[in-house]
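Heads up, one of the protein chains got dropped from this complex, but the rest are sitting where they should.
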Amino acid sequence: MLYREAGQFKTSYAADQAMLPILQDRIGILVILLVAFVGIPVFATDFFMGSIMIPFLVFALAAVGLNILTGYAGQLSLGTGAFMGVGAYSCYKITTLFPDTNIIIAILLSGVFSAIIGVIFGLPSLRIKGLYLAITTLAAQFFLEWCFIRIGWLYNYNDSGAIEVPQRKIFDIAVTGASATPMVRYLVIVSIVAVLSLVAANVLRGRIGRSWMMIRDMDIAAELMGIRPLYAKLSAFAFSSYYCGVAGALMVFMWLGSAEVEAFDINHSFLVLFMVIIGGMGSILGCFLGAAFIWVLPIVMRGLPSLMGLDILAATTEHITNIVIGVLIIFFLIVEPHGLARLWQIGKEKLRSWPFPYASS
Amino acid sequence: QAEDSMYMPSMTYRTGPFAGGGTPFADGYADYFNMLNERDGGINGVKIVVDECETAYNTQKGVECYESTKGNGALAYSPLSTGITLALIPKAPVDQIPVFSMGYGLSAAAAGEQFPWAFVYPASYWSQLSSILKYIDSNGGIEGKKIGFIYLDVGYGKEPIPLLDQLSESMGFSVAKFPVGVKEMQNQGSQWLNVRKERPDWMIMWGWGAMNPTAIKEAAKIRFPLDRFIGNWWAGSHSDLKAVGESGKGYLAANFSGIGQDFGAVQDILKYVVNEGKSKVGSPDDVGNVLYNRGMFNAVVLAEAIKVAQDTTGKTIIDGADMRDGLEAINLDQARLTELGLEGFTGDVQGSCSDHEGNGSIFIQQWSGSDWEKISDLIPPMTDVVRPMLEEAAESYVSDKPDWKGQACS
Amino acid sequence: MADKTPDSQIQNDIILSVNNIEVIYDHVILVLKGVSLHVPKGGIVAILGANGAGKTTTLKAISNLLHAERGEVTKGSIEFRGEEVQSLSPNELVRRGCIQVMEGRHCFGHLSIEENLLTGAFTRKDGNAAIKKDLEMVYQYFPRLRERKGSQAGYTSGGEQQMCAIGRALMSKPSMILLDEPSMGLAPQLVEEIFDIVKQLNVDTGVSFLLAEQNTNIALKYATYGYILESGRVVLDGTGDELRENADVKEFYLGTGGEERRSFRTVKHYKRRKRWLA
Amino acid sequence: MELLNSIFVAPFVDMAAYPDFLIQVIWEGFVAGVLYSLIALGFVLIYKASGVFNFAQGIMVVFSALALVSLHEAGVPAWLAVVLAIGIMGVLAVSIERLVLRKLVNQHDAILLMATIGLTLILKGVGELIFGGEPKPMITEQLGLPTGSTDWEVFDGIVIFQHIDIAAAVIAVLMVMALGVFFSKTRIGRALRAVADDHQAALSVGISLHQIWAIVWFASGIVALVTGIMWGARSEVSFALEIIALKALAVLILGGFTSIPGAIVGGLLIGIGEKLFEVYWGALFGSGVEAWFAYVLALIFLLFRPQGLFGERIIERV
Partner (left out) sequence: MTDISQTADAVESLDTQSDVDAPETLRYTEELLRVDNVSLSFGGVNAITDISFNIMKGEVRAIIGPNGAGKTSMLNVINGFYHPQKGVISFRGKPRRRMKPYKAAASGIARTFQNVALFKGMSTLDNIMSGRSLKMHRGFLWQVINIGPARNEEIEHRKRVEEIIDFLEIAHIRKQPVGKLPYGLQKRVELGRAMAMEPELLLLDEPMAGMNLEEKEDMSRFIIDLNTEFGTTIALIEHDMGVVMDLADRVVVLDYGKKIADGTPKAVQSSQEVIDAYLGVAR
């Protein structure tokens, strides 16, 4: 009753093909965008924007990237962290070699390098499949990490071996560097993420996205239907790595401000993978839900004891957070292996058939 | 926060792969402030609220800790992680909260002109390395020798390399480097095979966490003389050597903070905090361990800075900017140390506008098989060589930051 | 209508009874809307019905395999030899003699044909000699399997896999077999053979069968009793002969409206299925 | 020219010039390889039995070893500590099966993988909560493991053999043989492979997944404990050990997910290969190549044999 499409007739295929064919969804998205672009900047604290929203958006974008590869094209990858690193280091090189480049352009461009590297490490996917492939992507992860350490040129031979974000301005407003306010950084990042998510949704609905899903669901049949595995897989690697690269650049330039190799280590690959799986493989919405869950929950958990006036050691909170997150992950997988996005869908389904408990087949 | 207290964040890592070092350090840090609160009712009557935030040695969590606590009136941050320090250095001037990376972080931060908001008392890595080399030189000469440098292959471990390269030319020794990846910390077989192949005369180690005991064990395995194997001050704690035990006998390490419980301040901690059950330390025996005392010293410097700031400004409750001034004006000479109950605990530490490392000296300690023993006098660094290099590095750090604000020091 | 089913004289000889079960997939999709059926000891019972009627679901509910598909029985009960099936795990069911041949073959792709057959004997405790003997029997039934016994099942042809799946079930020495579309993908000759085997096992060793089968013709020829399932409900039931004589069954399932078999070429489509629901 | 020389000539000249050192390198590689194999073995057991890629194997190594050491610290005699540690792993196995695996039958690989990552977080949290985050020394002597070393004088030099390393190799070999017999000679072995292929079908033929999973997780828990003791004896027992487990992944794909001999051969290949490469060629790349050598070796290898050395063929058929 509450969530009824009844009465919403589509009279053209164009209308039926629209991204959000249902009115309630369109309203929902509008509200979210309003909150994201107006509500949060106006009402939220710096901490909320700087330490919750910005990382959340960075990870959501990375999760979109990984989801394209894993959820849509079916190629499990554990190299997300390194691809984010490629983006970050490229962006650093671009901004330091060509200091006049507009920083937004530099960030968007840095994804291209990540995409190229992604394609190179995607090549084995033509022969290697499934978990075997997942582990060979670790080769990318560790090799690239090693490069970030060994190739001094990448970090301009800094003594510290870290990349540090130079200050860049757009229209005289500092966008990167320490003096850029969280609000400015937040607005930049939320715009980029919104646009890129839209792009991803478009591509995934079209011919190319479909070809990835074909490869994912049944690669042999896809090939027998005229899909060239080479193109499909490599384009998925490229597209996905582009997103990861941009996310990496945003992570360093808009959030951390400086980064060592550890910022791109294997744990980040796992973190993003958590988000994708908890959120729901093969769902853009899921990426956001997953990122929120995995990033925000621990922060909330850490804040809880002091909110409740309990004097618990920070480390104990950390251990308990680990346990709780672990338990929740397993719990969610058991309740709904297809992630939060699917849970959301079931919720909608229930609303749709409400007040009846089940839809009849 | 309350009117009568000051807020002192404590970034800790009691979890994760480096928890072994992070835990005693955090204990020492918290216990000293608590001791001041218990014994003296705080500093000049103002209590210090120590608030721990767990970073797990992870830069992102560290930044998050920073962002979530900086609004509480935080006076200074000591992240105990080079990665977090690097992330905080650019933020410090904006938020007006000094970063005190005691003996770690960015060596270049010693140059106060360029880094008004960062401090590395009592010495930068480079100063430390120069002292270690001086020790080697005074124990059989260094010229013509081959020095092996084994280090954790991250920013922290790589920091001293430029100086090492420079000094190898001026002092006439050769260098062989052995990086140890974070993932290889407990799996150093090949590095030590390479050591055996290269046959260096001395080994210097820039290690942390599980890397240290593994390295010492491996060195013993290939029969490298342990009394020619020197760890830096993060590679010479009790927790490192506990796992090695008897077989680590002879191993050397640099240190700048006194060992043991024979200091007035430490006794007070035992009396007012530990024995009262107000400490998180595992057992009273752990008090006085190398890293415990180091964490305590971190607190000592901060407390001293607070006091200096209070005295100069006349305020009882100070803010980050006052704290910065206090840190800069710090003067921990032996007289003051004795007053604090830390006689002979460390060398003089004296800051100034341009000197943010305090010209600290180190001493060398040796593992007896069951405990650390101090075996050398204080060794001052080679300031003449190190200082110009620090300034140069500082220059290059700010060179691509057009809006960076340094300070003029006359 | 479904409940008037079994003749009262065999009531106490019922090996399996399904009482008014409801099955829901994924928490929201209601598939079975109250299905009841009974299999007498030593009987061959067929479930017939269109695609998606719920035949497979019924069989999986019986052998307690729905969990793996995120389905659950929300109402009703299933009893195998008087025991509540829901409280037994699938392997306990097999131990008690009830085994299922799943639709779509489900052979263990990486195991050879012979290994596949041997896994069927997993629950048996009567020694290697007996197992060997039964293996020999399966090979007798399906000579083709003997030829391919060393090949990985994943590479064998569709029909060979079907034989393998059936043979595997036989290896457990069951007293009740649930057969889901046994004839699917088998050559005509083999279809006859399979049903001969069914008959033979039924007569010789008293094995009971519940089979979901699309090949109505042959199923009704061998079945002692049949149920017709539509959209999750039993719409018609009766003995094999009764059903074969039923005009609707003739028309829609046997294709023998008139005297001669209708030609596939000449049939024109009209919405016939509607009649069942009315 | 210079480059070619340093790739193709100099290292071999080096090897020939100091054969004692070469032997030492190979021995070290061998021992490291044995230890990698031990971790990989734990993975293989579970993968073989359920198709679950158990990411928690690394943390299980740490967890079991910490349990052992902490028990001893608490005053329990060494032998009893071992028994209790084995008991803990047993309880763990049963609870994992009860609370996690049972509910996730028939799910996608990635989801099972994810569940084991969740498990990793839990074990880590619980472990640090109970045993604390500090590293602990392994109770090598109390367990009766040898500590000294033996020198072998050969080719005008010496090769040093640590007794603990020899012990590790012997124990690994014994363990592999035992497991090999268990899985190939019992009907459980076949059932395991069936389960890995198709959970639902395995259920349908009456294989008890519950029982099999509990057994296998218990077995790999014991393997984890042994691994933990051996690695711990080399350095110390700490959560940093978990990272080494990642290296075992490379071993795993090189050897093939489902093969016990594969885990051994893969481990030795990688152990010896990476030591030789690091020592003789590492400098060319600026050293530290160990970080990726194993993976790149495995990757290149897989290009020719996508299922690894001894893995089962990947079936492609329509």
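A, B, C and D label the chains in the order they appear, each numbered from 1.
The definition used in the following text is that contacts are C-beta pairs under 8 Å (C-beta built on N, C-alpha and C of every residue); 3 or more make two chains touch, one makes a residue touch a chain.
None of the values given here were measured: they were computed from a predicted structure.
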Cross-chain touch to the chain not pictured, restricted to A:Ile220, A:Ile312, A:Val335 or A:Leu351, is A:Ile220
Given the contact definition stated above, which residue among C:His38, C:His67, C:His110 or C:Arg148 touches the chain not shown here? C:Arg148
Kindly state which of the options C:Leu117, C:Leu190, C:Leu210 or C:Ala223 is in contact with the chain not pictured. C:Leu190
Provide the residue numbers of subunit C that touch the chain removed from this figure. 25, 48-53, 56, 103-105, 144, 148, 151, 155-160, 162-163, 181, 184-193, 214-216, 252-255, 261-265, 267-269, 272-273
Considering the whole complex, not just the chains shown, which residues of subunit A touch the missing one? 12-14, 16-17, 199, 202-203, 205-211, 213-214, 216-218, 220-229, 235, 282
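We take it that only the chains that are shown with their structure count from here on.
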Looking at CA centres, what chain is most distant from subunit C? B
For the chain pairs A-C and C-D, which is connected through the larger number of C-beta pairs in contact? C-D
List the centre-to-centre spacing of subunit A and subunit C in whole Å, with centres computed as mean CA coordinates. 47
Distance from subunit D to subunit B - Cα centre to Cα centre, in angstrom: 36
Multi-partner residues in subunit B (2 or more other chains touched) are 14-15, 19, 23, 153, 179, 181-183
Multi-partner residues of subunit C (each touching 2 or more other chains): none
Show me, using the given definition of touch, all chain pairs that touch one another. A-B, A-C, A-D, B-D, C-D
Mind pulling up the subunit D residues that touch subunit C in the complex? 105-106, 187, 190-191, 193-194, 196-210, 312-313, 315, 317
If we count contacts the way the header does, which residues on subunit A are in touch with subunit C in the complex? 346, 349-350, 353, 358-361
Name, in rising order, each residue of subunit B that touches subunit D in their complex. 14-20, 22-23, 153, 177-179, 181-187, 189-190, 193-194, 196-197, 209-210, 213-214, 217, 221-223, 239, 242-245, 282
